[in-house]
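All protein chains but one are shown in place.
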Amino acid sequence: MLTAQWLYGLAGCLIAGIGLGNTLVGSSLLKRVLAINVMGAGVFMLLIAVAYRGPDLAPDPVPHALVLTGIVVAVSATALALALARRLDRGQDDG
Amino acid sequence: MQMTAWHLMDMLLALLLLGLAWGALSTRDLKRGVVLFIAFGLLLSLVWARLRAPDLALAEAAIGAGLSGALLLSALRDAPAMEESGEKSIIPKLGVGLLSLGLAGVLAWAWFVAISAGAGERLAGIVMVRLEESGVGNPVTAVLLNFRAYDTLLELAVLLAAALGIMSLGPARRPFAPPEALLASLIRWLVPLLILTAGYLLWVGAHAPGGAFQAGATLAAAGVVLRLAGRHRIGLPAGIRLRLLMAAGAGMFLLVGLALMLTGRPFLGYPPTQAGLLILLIETAAMLAIAATLVLAFTGGRPKTDVLANTAGKLEASTASGPVPVRPARAGGANNDCNPEQKAC
Partner (left out) sequence: MTDILGLLFIAAAMFFFMAGSIGLLRLPDVHSRLHALTKADNVGLGLLMVGASLLGSDPVLAVKLLLVWLLVMAASSASAHLIARQVPSGEEDPACK
């Protein structure tokens, strides 16, 4: 068990927890979108910390591919959430 | 355990990330939160580089910090800058705090189980053994585009679904002001450089860190920079060609997969001799689709060219199905293709 794995893995767990808390009690929609992104970043840190094998062995490429997919999906979900938020604001202004 | 410089840097990075995540989410000023989130994304890409994941470092810097940050800042144009202080009582906050700690605990337990399990057959070993027959030399690209190609196909379908959702929710945001001299001269050489870098990243992804996602994000950055400089036509085609471009990623996957089925092989089972060529073909289509989707997401909705039917003729004649390089500057004008007084542009 490498020190880098410990540090980044546990930091990832904490960051995921912070993200989840703010998603549930965030005071505005934009804050909640930020919190979901932070939660995702924490989970990614966890995955890559598990895939890391030290400076001598090559890291596992499958978690890398999963996290790369996750980054792209996260940004597209953020874009959709922001468009929905904008539509909600417009809808509230009209009626 | 001896304290080497790596340990010091790791501790510093982990603490900084925790602090930035907490700060971004606990501030009431939304713009400050978004800027802290961008800094968080940049530090996260440093962590990826530290954990020997250079593909991820490129993608996080371009997509996670850059494009996400641009999306959030652009959303702040319409939203109020400060949020109202909520009158929430302490009990729900305590409950949610306990729930977050519970999630962190569950994740830590799962991580501990994963770390302390006996050394089984490493996935990296399996990938390295089969790497030559995958057609590429970069193991992450091999996993993404060959060994686990279904995941990437579904991811491109998710991207398409998000783009359709954004387009159907309303028109694009109002464009930015026309640029002044410094910004105009910056984009005049920056955008072609970005397009060139995107092409290079796409090509080099076969044997070094890079690939379709990083290239698509760089192209999208070119489109975002053009949009920030007030251009109305940012390389996105109009009408049906925009839809075809956005569907090209998942579409090319399906075409290649079904064509392979016609030749008797399984769906997306590449023949090892042509695997590299097929992967490059799919990656090119995916890069264009990702770039088009992310630029559309930045504009915030359906492009104005869809709505204005009377200018359809003028715009159809001068669009191309793909990123358009910036035209060489004519003397004395930054707005050489859009008169600022003209509304229908």
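The chains carry the letters A and B, assigned in the order they are written, with residues numbered from 1 in each.
We take it that a contact is a pair of C-beta atoms (placed from the backbone, for glycine too) under 8 Å apart; a residue touches a chain by one contact, two chains touch by 3 or more.
Quick caveat, the model's predicted, so the values are computed rather than measured.
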Touch partners, limited to displayed chains, of the chain removed from view: B
Residue among B:V113, B:V129, B:L182 or B:L262 touching the omitted chain: B:L182
Sites on subunit B contacted by the missing partner chain, in the whole complex: 180, 182-183, 186, 190
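As a convention for this text, only the chains that are shown with their structure count from here on.
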Rounded Å distance between subunit A and subunit B, as computed from the means of their C-alpha atoms: 14
Residues on subunit B engaged by subunit A in the complex (per definition of touch): 1, 6-7, 10-11, 14, 17-18, 21-22, 24-26, 28, 30, 33-34, 37, 40-41, 44, 47-48, 50-53, 55-56, 59-60, 63-64, 67-68, 71-72, 75-76, 78-79, 83-86, 88, 92-93, 96-97, 99-101, 103-105, 107-108, 111, 114-116, 122-124, 127-128, 139-140, 142-144, 148, 151-152, 155, 158-159, 162-163, 165-166, 169-170, 213, 290, 293-294, 297-298, 300-301
Touch list for subunit A against partner subunit B, complex: 1, 3-5, 7-22, 24-28, 30-31, 33-35, 37-38, 41-46, 48-53, 55, 57-62, 64-69, 71-80, 82-87, 89-90
